[in-house]
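Everything below concerns the one structure shown next.
With one protein chain withheld, the remaining protein chains of the complex are depicted in position.
Lettered A and B in written order, each chain numbered from 1.
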Amino acid sequence: MSQPIVLAENLGRDYEVGGGLFSKPGIVRAVTETSFSIEAGKTLAVVGESGCGKSTLARLVTLIEEPTAGHLRIGDTEATPENWKKLRTDVQIVFQDPYGSLNLRQKVGAMLEEPLKINRPEMSKAERQAKGREMMRLVGLREEHYDRYPHMFSGGQRQRIAIARALMLEPKLLVLDEPVSALDLSIQSQILNLLLDLQERLQLAYLFISHDLSVVRHVADDVVVMYLGRPVETGPKDEVFDAPRHPYTKALLSATPRAEPGGGRQRIKLQGELPSPLNVPPGCPFAPRCWKAEDICRSDRPRLEGQPHPAACHFPEA
Amino acid sequence: MADASSQIARTVPTRRAGRLREFWKYFSENRGAVIGLYVFAAFAMVAIFADFLAPYDPTTQFRGSELIPPFWQEGGEWAFPLGTDAVGRDMLSRLIHGARFSFFVGIVVVVVAATGGILLGLIAGFAPKWLDTLIMRLMDIILAFPSLLLALVLVAILGPTLLNAMIAIALVLQPHYVRLTRASVINERTKDYVTAARVAGAGYLRTMFVTVLPNCLAPIIVQAALSFSTAILDAAALGFLGMGAQPPTPEWGTMLADAREFVLRAWWVVTFPGLAILVTVLAINLMGDGLRDALDPKLKRS
């Protein structure tokens, strides 16, 4: 087995919220006990609803925030804050909203050259520019647009710029935080194709964060399903999609609308909504909404284990 | 509804005319702003070319021609179109040179207040909580004083000169910039492009000045335009109270103060400096409103 690009063990991140002069701050466990690894050229998808901790996970892996528990290793280096500077060039990120992720006061060229200016000060201006132009070609943009401002581009083109910027430092791992959610369907497929092409050509590892299961099904190799900050099921894509073991995965799959009319499928209807992350139920976090929950689910937290792929449930599907 | 119009706005872009032209389009929609701009431009011209425009030296006293009324009044002379003051100085020349002082005051005060304010605001926006609190409470204290009173106290301590008056006014105006900058920094800081810059390895200084600051400038420019007029007004007020420019400097406020005793006898000695202040301040405020229309994205219409 080849060396994974990124390896996370029991990664966790807590936040203190509230807490004035007289009240004790509450603790939100945004991410807890999350482990995974991604190899070069592979895609790990993290799926879950809002508030499940997938964006926090992205920030941890992108070295924007420090984990409060567990280890993160990128390449051979332990990703502690002392090493962040060294690892910057290995991990880059593409955000969801192409309208908010580009600096409107910066020309595209300057935006692409900025990471090089900071991280490769020995590079000459001409070299930087050559590289920026090459990257624009690579993501399917016209070189003439090098000196334009972002407001002259459409959403899809902006997302291409964001991808180009992320690739300027030749990272090994690209964190894609809902990269196509804000795009129209016809543009979405262009960007997905671009991402798949780039992965093939540059052997990039992707951490693909999304709530759209049909997109995940198309791009992922492995999947982690998260609920309230914890992974509840993880495994190869086909296994998870075709034979989900955790009831939550099953419900999620069943709730996703399919573009096939007249199916008349029986939807699993989940009761209620996500509990507040401030008081996660003591047992299985999904128990209050689960149709299979029994007493043990409400008292003991199930571990992420089992065959053929691990699921955190006391009563997993076959 | 806002959603629908933003959708439209998104489909429009690609080949939009330059940013400057768009700015002018919004700015020129406000007729008052355009008039304000012209008046301000004229004011600036007068200030710059005062030496060539003024018929006499502002401090020359023409013996025997004291308190001559403007030319259209009985006893007026064409030699002194706007009359002369109590010691026989030409009003027109003094007003023209006064424009230079007012302009100078405005520029210096705005530059000093804005630079300091932006710096402090940026620091407060990025700093850990304790430093942020410290800076902001300090600003709150300054804001808690009536501004003119505080300026007066400062000038009283520093000594009554025009320079000290400017320093005092700049200090009094500074908190507005700090608050404005901090608010927009905090708003911008959470945006994805700032995170992207950090992921690219940008340090604090780079993030503060290269990434965030240019995106915060629009409201600050508006504030700068508006405080230009406040500075002129405050300087005139200090001058009037004898705490700013000292006679015989032809500063508008000081001129007003000198003319106090002639209010009933010679209306022109008070009226013209007063009018000059009024017109300039009004023009700058109108222009500032137009700037706000053009620069503040919140007020933009599709």
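In this text, a residue touches a chain if its C-beta (ideal position, glycine included) is under 8 Å from a C-beta of that chain, and two chains touch if they have at least 3 such contacts.
The rule is short, and it goes like this: contacts and distances are computed from a predicted model.
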Protein name as given in UniProt for the chain not displayed, "AAA family ATPase", "ABC transporter ATP-binding protein", "Membrane protein" or "Imidazole glycerol phosphate synthase subunit HisH": "ABC transporter ATP-binding protein"
Chains shown that the absent chain touches, full complex: A, B
Options A:85, A:137 or A:258, residue touching the unrepresented chain: A:258
Residue among A:27, A:110 or A:196 that touches the chain left out of view: A:196
Absent-chain interface as seen on chain B, which is shown: 1, 3-5, 7-8, 10-17, 22, 25-26, 301-302
Absent-chain interface as seen on chain A, which is shown: 49-50, 154-157, 184-190, 192-193, 196, 211, 213-215, 217-219, 251-252, 254-263, 267, 269-270, 273-274
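Basically, only the chains that are shown with their structure count from here on.
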Whole-Å gap between the CA centroids of chain A and chain B: 49
Complex contacts: residues of chain A adjacent to chain B: 62-64, 85, 88-89, 91-93, 95-97, 99-106, 114-115, 118-119, 149, 151-155, 162, 165, 169
Touching residues on chain B, where the partner in the complex is chain A: 10, 13-16, 19, 191-193, 195-203, 206, 211, 214-215
